[in-house]
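Removed from the display is one protein chain of the complex; every other protein chain stays in position.
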Amino acid sequence: MQHIAMLGGGFIGRFYAESLQGQRSRDKVVAIYARREETAQKFAADYGCSFQSTDMEAVIAHPDVTMVCIALPNNLHAPAVALCAKHKKNVICTKPLGRTAAEALQMMQQVEEAGIFGGYLEDLCYSPKFLKALETVKSGSLGRILWAKSRETHPGPHSDWFWDKEQAGGGCMLDLGCHCVEIARNFIGKDVRPVEVMCWADTQVKPIDAEDHAIALVKYENGAIGQFEVSWTFRGGMDLRDEVMGTEGTIWINNFLRTGFEMFTTGTAGDYVAEKAESNAGWLFPVGDEVNDLGYNHMFTDMFRAVEEGRDAAETFYDGYVVNAILDAAYQSAETKQWEPVQL
Amino acid sequence: MQHIAMLGGGFIGRFYAESLQGQRSRDKVVAIYARREETAQKFAADYGCSFQSTDMEAVIAHPDVTMVCIALPNNLHAPAVALCAKHKKNVICTKPLGRTAAEALQMMQQVEEAGIFGGYLEDLCYSPKFLKALETVKSGSLGRILWAKSRETHPGPHSDWFWDKEQAGGGCMLDLGCHCVEIARNFIGKDVRPVEVMCWADTQVKPIDAEDHAIALVKYENGAIGQFEVSWTFRGGMDLRDEVMGTEGTIWINNFLRTGFEMFTTGTAGDYVAEKAESNAGWLFPVGDEVNDLGYNHMFTDMFRAVEEGRDAAETFYDGYVVNAILDAAYQSAETKQWEPVQL
Amino acid sequence: MQHIAMLGGGFIGRFYAESLQGQRSRDKVVAIYARREETAQKFAADYGCSFQSTDMEAVIAHPDVTMVCIALPNNLHAPAVALCAKHKKNVICTKPLGRTAAEALQMMQQVEEAGIFGGYLEDLCYSPKFLKALETVKSGSLGRILWAKSRETHPGPHSDWFWDKEQAGGGCMLDLGCHCVEIARNFIGKDVRPVEVMCWADTQVKPIDAEDHAIALVKYENGAIGQFEVSWTFRGGMDLRDEVMGTEGTIWINNFLRTGFEMFTTGTAGDYVAEKAESNAGWLFPVGDEVNDLGYNHMFTDMFRAVEEGRDAAETFYDGYVVNAILDAAYQSAETKQWEPVQL
Partner (left out) sequence: MQHIAMLGGGFIGRFYAESLQGQRSRDKVVAIYARREETAQKFAADYGCSFQSTDMEAVIAHPDVTMVCIALPNNLHAPAVALCAKHKKNVICTKPLGRTAAEALQMMQQVEEAGIFGGYLEDLCYSPKFLKALETVKSGSLGRILWAKSRETHPGPHSDWFWDKEQAGGGCMLDLGCHCVEIARNFIGKDVRPVEVMCWADTQVKPIDAEDHAIALVKYENGAIGQFEVSWTFRGGMDLRDEVMGTEGTIWINNFLRTGFEMFTTGTAGDYVAEKAESNAGWLFPVGDEVNDLGYNHMFTDMFRAVEEGRDAAETFYDGYVVNAILDAAYQSAETKQWEPVQL
């Protein structure tokens, strides 16, 4: 039974809370930190938190809290982890872990030194379809894995800080590519070293410094190829698809736009169809149960069981660090126009 | 926090237990009744029950038990409910509630008289896609509902008792039609009276007395039409689809065979692809998270919250009774070859 | 090489002409009859006809014409056939053949007596998917056929005469059901007698006398069940789907809304997405090659080869007559609320 402090009451903080307290959960979000008083108050009211504050350290240090959940902009992940280490509070952090591998490495080391639990909230590596696919791949049904690709494209983020390179650390590649990299890495095998990366990235549409579209190949030491396609310029909703190809078979996963739920309406549908949906008339493709289908439930279950059983979660700070290292190489490759080595 | 006694350790009993104790649930299955000692023992070991017995009444009466969950063959639902009434234990019962409306009515009355909670475990009216669709329909996005149909077909049941009319009470129409009837009734509106039923049913393939294929139309007092198609002779897995058509739109739900998860394998896949899947090579269509996608999680959440909040669940014994009444009319129509009135 | 006279320059007349003269066809539409001069003129100009007239008999009798193609409102099929018989011109007639079986029977007899060729233009029994499916069924891959269903629903017809019972002969059941009946009959086997029909039909939405929604079951002498679902009240485009279920397999065909061509656009798409499409923004589902995918090409090829080889086409006036007889029984059943025998 976990008593969770949520840091950040924005989009993902609320999504996490829905999952954490959804269904018949025994865990609870007991405290909330937000930058603005109203946000904290609203969050506390909505999810029944007993403690709220605009002082991050006070929330982390609060004696009722057994687990800190970081749901803040990317540049605040490291400072928040440092405070958790200081107060020896177990911590789980949203993606991407750091803005760079250097930042992620430091976070990982602080957690290790503090002897606290560090879980990396890579929800798409916990979606039910992904978990079943991974099990299938591990059972050998697809033979040797040759190619794993993942794609996330949507019309662009909802908050301003995503567009600021200092806070965000990058564009769509860091924001979305971190999911894709870890999905492919899981299918190819976490014990297989990523060797080098070739990447194209460009700013084709949005009025920003950072890239709004990127494609990359990640070569693994056993010859397998990881691939990602990410964009903030896609029109049509949120496209979230994975593919794995092996010598004996193939798996195709569609997490969002085509999941067996189709709807046509002439008028106005209910407010919220699904994350990043673009319209509420015509043919729409809602998602049945986003918090479950996107992996949040299985993710928190694994995180909390891991803590309680004294083991690592399936997705650790080390994994977050590897993802950052691969993305660092991708950013470099986009500039040098060459394959760049992954530095681990 | 519920302490549940499971009656029946077969297919659905185990499925329910997976859901009840899956993720981070605060509820627990504490006792198990099964006809055979080994079944009870294995179930108790697998799900950590502290009490097991081949004496149904002993399990129901056990002081730790706050809620009884009936997962027994159809002919045992009524006797089990009677025992719950006797011992004043809240009860939730799998589908179909009774073998006939008369039986269901009696069960409903016993529950009412005992003043206990009676929930009808119609999971497909709790699947995430269904819940979202129902919300959409209620919000008016589809306009006035004209037609709601539901289909469940698969290659036939796994246990012998299904083939015995005395135990099962009927063939595929009672077994599968009960889901379909309630799905359509929800979309059309539970406050709208079902008036009459026209049904065709036949035994086309299986060596049984009961029907292995049936199609029926249910006319509602407002002119809307409910429809179901059920069969135990379908080849290709389990086909579970719903459609709602209104004056302003339409919804199509596919719960099983096409949910955005596709796989090809030349060899042998993992053991269990999905309920009623027929093969483990070639193109396969696994389901990500059956206990969630089929509605078990949301169903138990609603049941237990209802008890705790002193309200009815979304699916009650009354609903189970209406379903039985509609199916009674369907069976009669299949014989008389006429539209038959629904007797409520 | 056929020299065709087209009777009717409306929706289907033009569609037929596109098919007849599409690709590298050796056949030609040489003459056009239309009620209004302008229509005839425009058609003649568009398709290069050398003769045009508002006098039907003049067109049929024209010496260059070797084949007459009837594309007129339903009430004019019989008079047009009578003229073809009089002038001994081979004739192909759009669906439905007659407004009733009595009318169709007379048309069939006139053709026989005149010794001319009579082809029934049931294009959906010539669509490439249908032809391949039928071949598969005949090869035995699906085992014994138990159930064949077909569905055609769309938001309603484009011309006024469809709403006039005298000209149209009925509502959506005659208009769309004729396709569905013949599709199911083909799958079950043309040599298997349709015995009786149970039908529900209603006017749920449109301000018309005729039915705008109907569902029926057709029982065949070997126990197989044909089924159709037709409606002029569907929102979302044109839904055209068939299913065949046998003891060893199943076939699902989607002819229109989901054919592997998906498109999202924020703005305005080209004028014509597909027959009966309802919008030009959001997610759209165009059809690649309507004249081919709806069977027109294969239909005319069979018709003309049949004439040239002195054999019957796959779809004859007799088939059109059987379809009318089944629909007559369906209309009767909708009134009597009983299974009604098919009178052949």
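Note that the chains are named A, B and C in the order they appear, and that numbering of residues resets to 1 at the start of each chain.
Going forward, contacts are C-beta pairs under 8 Å (C-beta built on N, C-alpha and C of every residue); 3 or more make two chains touch, one makes a residue touch a chain.
If you're wondering where the values come from, they're calculated on a predicted model, not measured in any experiment.
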Shown chains that the omitted chain touches within the full complex: A, B, C
Which residue of B:F117, B:F162, B:F285 or B:F304 touches the chain not shown here: B:F285
Which of C:R36, C:K88 or C:K132 contacts the chain that the document leaves out: C:K132
Among A:M1, A:V205 or A:L344, the residue in touch with the chain that has been omitted: A:V205
Residue in contact with the excluded chain [from C:D55, C:E112 or C:D289]: C:D289
From A:C49, A:I215, A:M238 or A:A314, residue that would touch the chain that is not displayed: A:I215
Footprint left on chain C by the chain that the document does not show: 23-27, 127-129, 131-133, 135-136, 139-143, 248-256, 258-270, 286-289, 292-293, 297-298, 300-301, 304
In chain A, positions touching the absent partner: 146-147, 153, 198, 200, 202, 204-205, 213, 215, 217, 219, 223, 225, 227, 231, 233-236, 245-250, 337-339
Absent-chain interface as seen on chain B, which is shown: 235-237, 264-266, 278-279, 281-285
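The definition used in the following text is that only the chains that are shown with their structure count from here on.
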By mean Cα position, the chain sitting nearest the middle: B
Chain of greatest Cα-centre distance to chain A: C
Between chain C and chain A, distance of the C-alpha-averaged centres to the nearest whole Å: 53
Multi-chain contact sites of chain B, meaning residues that touch two or more partners: 248-250
